[in-house]
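The structure's right below; bear with me while I get my questions together.
A single protein chain has been omitted; all remaining protein chains appear in their positions.
As written, the chains take the letters A, B and C, and residue 1 is the first residue of each chain.
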Amino acid sequence: MELDGDVIVGIRPDIGWVHRAVEKIAETKKFVQVIPLIERPSIIDSANMNVGYVRAVEKLLGVEVPDRARYIRTILCELNRIASHLYGIGIFGNMIGTSTIFMWSFGDREIIVELMQELTGARLTYSFFLPGGVKGDLPDGFEEKLEKGLRYIENRIPEYNALFIENPVTEDRLKGVGVIDREKAVQIGLTGPNLRASGVEYDARMVGEYGAYKDLGFKPVTRPEGDSFARLMVRFDEIDGSIGLIRKAIREMPQGPIMHERTKGMARQVLMKVPEGEAFSRVECGRGELTFFVVSKGGDKPYRVRMVTPSFRNLIGFETALVGHRLADVPTVYGSLDYFPPEADR
Amino acid sequence: MSALVAPWPISLILEPEVFIPLVYPGLVVLTLTLLGIIWLERKLTAKVQRRYGPLYVARKLGGAAQPMADGIKFVFSEQIIPRNTDKLVFIFGPLLLFTFSILPVIGIPLSPGYTAIASDISLLIVVALVVIAPIVLLMVAWGSNNKFSLIGGLRTGT
Amino acid sequence: MERVLRIASDTLKSVAKELAAEGFDHVKSLTGMDRLEEGLIELVYHISSYLNPALRGRIVEVRTEVDRSRPIINSISDVFPSCRYMELETRDLLGVKFEGNEEPDPLILPEELKNTWPLRKDYKIPEEGVERGRKNLEKIGARRR
Partner (left out) sequence: MGQKKERVILLGNLENAVRKVGTRLADMRPIRNIRNWGITFSLWPVPLTTACCGAEFAATMSPRFDMERLGVLPMASSRQTNVLIIEGTLTRKMAKAVKIIYRQMPEPKFVIAMGSCAADGGIFWNSYNIVRPKDVLPVDVFIPGCPPRPEAVIRAIMQLQDKIKRKLKYRMDAKERPRKRTQRQRVPRRV
């Protein structure tokens, strides 16, 4: 970061601190073993990572997921998105200095993590989706717990507004800081809430062919301003959107099998030979759009797994947002772009 | 009164001349209130953040001994003096900073009958002593010979 | 994938300009694949559009090959700035030199792994597997079951 006195003149991100070579290791593992591997980069958003890879493998296999599995996938992905947004808001609050918001959002996130543990058994890394379907069905009594948890989160959001959003200190620090306008955001290829906060109405859930978003009638949330405050508010709006999606998904949950016949049972999964070919899939993670490009040479190990994560594509947002601002604005913009280093370095 | 002359050391402590600065509004009570305030502040921030504060240190008192535990830890931890700093200023800076921030107390009348320096210009003394603290702060910032701490010192000093 | 364009490596910039004119505005992902047998490195660009509602759902896949011993190609980060860091990452991991987008120090790898190009197929890393496990057991002299 080059400074002229207090004003930032130039920025060159120095990443690679958490580069653990996921793509190189994926070439030494079987197709099913790659699932826990690609979840580790963004551990707080692992269901969306998992669904991205699994969609690519399903395209290679030419397998269609039964309806009930699609709905269960949507529920877990949306729950994970709420937890990921609460994590981002918590870190953002901590960077601005209000550690109360850090504690509040992490405390509320525990409710969602508890729900996901109820459904899948794990706190953070679920590996719940397999090529062809979902590992387990909804536990009984899950609907009431889910409804209770979601109502709790809905009652908590107004308290966040009162303490954090309507408070003048936050507005002075966030409004008009780190502005990325519409054309610039599209040109540098931002993704996720950062893109929608600059007024671009694009969400991979609209165009992606995964989950039950088309049947649930999903519409993205956008804000025109494009500054740090808009990015924060888009995340809060998306939490409400996700709560609505989950409730609708639970109401319209179809009956039926949860796994495709050809890939039922762990034995078939492990010894699965994927036919030769390439598949590209894109999925909306908590932080943005995640794309997978899986190439298979017919063996039981992938030839090449390419994974471009949202934080890696948001990395370029720092230069446009920060140049010209003061040194004190760096934490504000860093938190608002919700940059998660392990996800960017893979 | 004289029948109750206590043995020699206790009657010395009970003398008002010694008792006031040393015990009541003086050192002992001051440190106790200091520890109490630190403990209360940590408990209150925890209560605002919907969690317990320090708890298992002295379970029955609700973690009251936490400041003492921290103090003991600092007493026994290693003093690191970096090589390229100005040794003298680096060591005496914090000491002076603490003394100059406590020093104005001598001008303040602790109880109706008792002040350390009983004079009619004691307000002037207090104001004069309070002014010195930022200068010592800059000395501390200058002592550690590191541009970030210098910037920090300038920002807090002015 | 609806549209796949296989083009020679030197016409990449002109194709990128055409796509930009057509309404595509960002690169979703740039994949570098090392084809050891044919002695080639294949670059796959996935380009799509945010603003143009007609093209929003469609992704164009542009594929070019570069010779493995002399992997040089001109960069399209001036047409699509969004792929600047992806090009730098491919340079670090695969050794493909993008003219017009050079940076002295590596983006993702540490200093000592600067020119090792780990994603190439000839850069081997220890693999797991039953045979390897058995060899370790013999090394320890474990009783053969």
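Here, a contact is a pair of C-beta atoms (placed from the backbone, for glycine too) under 8 Å apart; a residue touches a chain by one contact, two chains touch by 3 or more.
What you see is a predicted model, and the numbers here were worked out from it, not measured in a lab.
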Given that one chain is not shown, what are the shown chains it touches? A, B, C
So one chain is hidden, and I want to know which residue out of C:23, C:39, C:53 or C:110 touches that hidden chain in the complete assembly. C:110
Filtering A:11, A:43, A:157 or A:323 for touch with the omitted chain leaves A:43
Please identify which residue in A:65, A:103 or A:216 touches the non-displayed chain. A:103
Among B:6, B:27 or B:69, contact with the omitted chain is made only by B:69
Need a quick check: the contact residues on subunit C for the chain that isn't drawn. 109-110, 112-113, 116, 118, 123-128
Residue numbers in subunit B that touch the chain omitted from display: 42, 46, 49-57, 63, 65-66, 68-80
Given the full complex, what residues of subunit A touch the hidden partner chain? 16-22, 24-25, 28, 36-37, 40-44, 87, 90-91, 103-104, 106-107, 109-110, 113, 123-125, 342
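In this section, only the chains that are shown with their structure count from here on.
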Between subunit A and subunit B, what is the separation of their C-alpha centroids in Å? 49
Quick check: how many Å separate the C-alpha centres of subunit B and subunit C? 61
What is the distance, in whole Å, between the centres of subunit A and subunit C, each centre taken as the mean of its C-alpha atoms? 23
Once bound in the complex, which stretches of subunit A touch subunit B? 99-100, 103-104, 107
Residue numbers on subunit B that touch subunit A, as the complex places them: 45, 48-51
Subunit A contacts subunit C in the complex at 15-16, 19, 21, 23-25, 28-29, 186-189, 195, 200, 202, 206-207, 280, 282, 289, 291, 293, 295, 303-304, 306, 308, 312-313, 315-316, 345
